[in-house]
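Here the complex is missing one protein chain, while the rest keep their positions.
Right after this comes subunit A.
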Amino acid sequence: QLEEEKDEDSFDMEVAVTNPEKIGKEYFFLTIFELMNRTFSVWRRFSDFLGLYEKLSVKHSLNGCIIPPPPEKSVVGMTKVKVGKDDSSSADFVERRRAALERYLQRVVCHPSLLQDPDVREFLERDELPRAVGTHTLSGAGFLKMINRASDAVSKMTIKISDSDAWFDNKLQEVESEELQLRKLHAVVDSLVNHRKELCGNTAVFAKSMAMLGNSEDNTALSRALSQLAEVEDKMETLHQEQAASDFFILAELLADYIRLLGAVRGCFEQRMKTWQRWQEAQSTLQKKREVEAKLLWANKPDKLQQAKEEITEWEGKVTQYERDFDRISVTVRKEFLRFEKQKSKDFKSQIVKYLESLLQSQQRHVKFWEAFLPEAKAIA
């Protein structure tokens, strides 16, 4: 009954966002794009990326396209950067932003319709872009508000037009419940990141106190073993730190991305509802116009009658147009959703496997460190 989208010839474009460089008060990123053995590289600001999103949103969201949402603006992070604070947390922030921009851009170019868009092409190829305006509205909170406002204005469809509407209803419900679970998961992963960072700090402190104890110990072999234990714990600290970074950059960011993406998907569904609503309202307006015409026929007012007939024609046209719009958007949303699901499945699988591999490597080094320590412990006499 439901046709799965045929595997279009997916021509996977590759983009990279690299080399963050601070010029003046803001960072520029080098955007590298490969196509047919040609490499384009251009420098872009963060606001350029936001500007791209805005342009795409204006053009495509009414069609039911799932526009990938941009990374969030962060007042705290940006202030640190502007103020010139050059510590590890601001380095982390820049890296986080760079990675998020890369994922964002990658999603844009993977979208078959968006890739055709001239604004996207311009973004990838033109040497210098005029500074985007009005992107201050696109902070993380602002973006969510936009989505939620759209959903507030929509009334639920009360009459099922066809079986496929049940499909849309089901999918929307799935999306909403999935978003809930992902938010929950994200909160827990966040907690894990924090606890691992804590573990990291506590391990370092413990290693030092172990080294001190080793210094005090007057049995030579035991003293040596305690110092070695302190060294092992130092190495553990490094492992915990790297693990916390994996937890964050691979897992937490994946979840954050998809929470935002699911918001965008909901937006599409709401957009379809709005289109349906417009069509319904046009039908009811047409009905009213017909009633007016009937009354005028009875009252025998030829001038007004002519006007009424013109209006009817106009609204008949609108009804047809809006019905066609609704059908078209339904097709697009369905297509977009299936494409999204496929991409999501691919993304989650590849990122989670990457995460597990990082855990794996960490455990391998765990084994090595303790294997090296064991003979030291056995040598105590």
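In the analysis below, a residue touches a chain if its C-beta (ideal position, glycine included) is under 8 Å from a C-beta of that chain, and two chains touch if they have at least 3 such contacts; residues count from 1.
One rule holds in what follows: contacts and distances are computed from a predicted model.
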Name of the absent chain as recorded in UniProt (options "TRANSCRIPTION FACTOR BHLH63-LIKE", "Sorting nexin", "Cytochrome c oxidase subunit 3" or "GATOR complex protein NPRL3"): "Sorting nexin"
Absent-chain contact - pick from A:C110, A:A132, A:L229 or A:L296: A:L229
Option from A:M13, A:L35, A:L192 or A:A245 whose C-beta touches the chain left out: A:L192
Absent-chain contact - pick from A:A91, A:V331 or A:I352: A:I352
Residue, one of A:M212, A:L297 or A:V331, that touches the chain absent here: A:M212
Absent chain, residues of subunit A that touch it: 174, 177-178, 181-182, 184-185, 188-189, 191-192, 195-196, 198-199, 202-203, 205-206, 209-210, 212-213, 215-219, 221-222, 225-226, 229, 341, 344-345, 348-350, 352-353, 356-357, 359-360, 363-364, 366-367, 370-371, 373-374, 377-378, 380-381
